[in-house]
Structures are given as C-alpha cells and as structure tokens.
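Removed from the display is one protein chain of the complex; every other protein chain stays in position.
Moving on to chain A:
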C-alpha cells in the first residue's frame, strides 16, 4: 500500500524561461505581419515600411508578461490550495447572496447620491447616465439570455426600434416623451414577437445567427430607407423629456414655465443632465423591480425551467412557445424603453449607434455579470463602460482594451463575475445545511 502524498510539482526557473521563450516566439510570429511590417502610401502605390523596433519591444513585453503572469498564477494557485486544505469543510463566514444584497443597497445609495456629489461635473454625470443605460439594457437582455436561456445576438434591434419610434413620433407628430413611452415599448415588444414567432423552433447557435441577422436587417433598412428614417444622416433635434411639462431650457416659451423659473433658481445646463440621470435611474429601478417580481411569478419560474431543461418542460405540458415569446417580448420592450431614453438624451440618432458591436457589448454585460444575476449586470456594465473611459487618455486604444478585457475577464471568470444568485425557491425551515443544498449557482 502506498500512501497518498500531496506534493506539487515545483516549477524550475529553466521551465519558466522556456515557457516564456515559447510565448515570445509566438508573439514574434504574430507580430511580424502586423507590427513589424506595414504598408504606407508612397506616391500612388503602396510601400512596405518596417517597424522592427516596435516589434522587438512587443516581443520583450510578451516574454516578461508571460513570466510575470505565470508566476502570479502559480503562487496564487498554491495559496488557494493551501487555504482550501486549511479550511476544508467549513464555508466562508457570510453567504455570498447576503454580500451581493448589501452591495446592491450600497450601489443604490451611491447612485442616488452621485449627481448631488458631482453636481458641477458634467462628465461624471454623463458617464453615469451611460452606465445606467447599459444597466437597463443588460437587465432587459437578462430576461432573454439569463433567465430564458435564449441566445439573442440582435438585441440592439429592439433598442433601435424604441429609439426610432420615439424619434419619429416626436419629430413628425409632436408626441411628448411620456405619451410615446408606452407606444415605443409596445412597438419594440411587437417586433420581439414578430421575430420570435417564426424562429423559436431554433436553438443555440442557430437562434444566435438568426437574431444577429435580424439585427443587421433592421440596421440595413434604417440606413437605406431614406424616406422613413432619413438614412445614414439620422434624425436630429429630437425633443428632450420634460418634468411634468417643465422644460429644461434657458428661457421659457410663451405662456409656459421652465424648470428653473418654476422653482425660482438660476438656470444651469446641469439641471437637465441631472434630471436625465434620475429619469434613467428610475426607469432602471422600475425594470429591476418588474423583473424580480416576474421571477417570483409562474412566468419567471417557467423561463428558468426552460433554460435548465426544455425537454422536461415539454414533458410537463408547458407551452414552451408562449413562454419563449413572453421572454422575447418583455426583453424587447425593456430594450425599447432604453432605446427611447437614449434617443431623448442624445437628441440625435443614426443607424451608426445600432451596430452589431453594441449587441455584443450588451450580451457581454449579461454574461460577464453572471447570467441571470441582476447585480452582476450592474457590475459588468460599470466595468465595461468605465474601461473605455479610462482608456480615453490614449483614446485610439479604447476598443482594443475593451476587446482584450472581454477575453481576459471571460478566461478568468467563465461563469461571470457574480455567479451566486438569490434562489427563487427556498425551503422555509431547516438548518444551514439544507439552505446550502438549495442554493443554486448560475451555470
């Protein structure tokens, strides 16, 4: 009989260097055609120019980076292993669900206080508004992807429908923000059903590619149908939303009052920004309340059941078509609201804003956050909006950083940042052990 010995293979320095050298070699091959060589205009024809200095730096960075990364992963892995052995059997003190709840309340408090603290900083409030738009979009798509498990790559289409319906209603027919809100949401939901009905037989990647195609169709129509959507020029001078009829303009129109004159305060362009911020905050919170209510209702449970096992659902006699359609319609409606707010905030929309990249970003927010996790969406949206913002100093690298961050976060945490969720069902009595047993993790 041999005894089991817990031993780890000690990685020698030579092995580390060989590994890093291999990575540097690959970096060299990858770098030669794109970094080492480039073509430049040389009087009519292209000429090849070389950048071997940059290539050398790139290879050295790859070598050093690999050494550092490998070392970090190894030491962290060893520590984690030791910690696990030391505390095997015991769970960490306070449950992750509780932490997320506390985090949620802190985030809510911070988001209410934010425009007050930064009332003179246009940039912060603007960025926070963008984050909230993405949070709302993420919560909308979360219904489709996170809860119902339907992979939708064309979500931006509903965002576009909401935005264009408000833009057209307001500029052509003079509708106000609040009158158009239900109509835009309804139109987006209708589009959701129109798309959903024929294709819900499909699943997985087939569904993904068809929804992607649908998103592109909407965009191509918006670009080409000039009489309807003004084509690539977009629609400008979309009226801004008002606070119960109080506009946010400098001087009041005939017989009307503005926000500033009504409250007797000095006019400041910040008022509108802050108002818009609170508007999207309220919309997002309503979305959150709506979705978390739905999750406790039979329809929400049906979505999650469908995500886990479609065949079992059919065997139980559930009407899977209607359940999927309802998820599509509700997700689309929430996207429509977000799109409408986007149009009202920008005052200008064009098909440029509704490309596939946007769909990919929203999907990334849902998956990064941990599918089905509401707080995860907030975290991921904040992260994905802020990464490009931090990168603004070297602005041309923004999207590069964004792409790299998407890959790295996924590789680091494949099931999303917050994969623990509040269980929809919990045993009413019982010990901590049985609570642990029903705790579900997002997969």
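By our rule, a contact is a pair of C-beta atoms (placed from the backbone, for glycine too) under 8 Å apart; a residue touches a chain by one contact, two chains touch by 3 or more; residues count from 1.
Here is the rule we use: contacts and distances are computed from a predicted model.
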Not-shown chain resolves in UniProt (candidates "Chemotaxis protein methyltransferase CheR", "Cytochrome o ubiquinol oxidase subunit I", "Branched-chain amino acid ABC transporter permease LivH" or "2-oxoisovalerate dehydrogenase subunit alpha") to "Branched-chain amino acid ABC transporter permease LivH"
Going by the contact rule already stated, which one of A:56, A:183 or A:209 would touch the omitted chain in the full complex? A:209
Tell me, which residues in chain A touch the chain that this view leaves out? 26, 29-30, 32-35, 37-40, 45-48, 145, 151, 198-199, 201-202, 204-206, 208-210, 212-214, 216-217, 220-221, 223-224, 311, 356-357, 360, 363-364, 367-368, 371, 396-397, 399-400, 402-407, 410-411, 414-415, 443
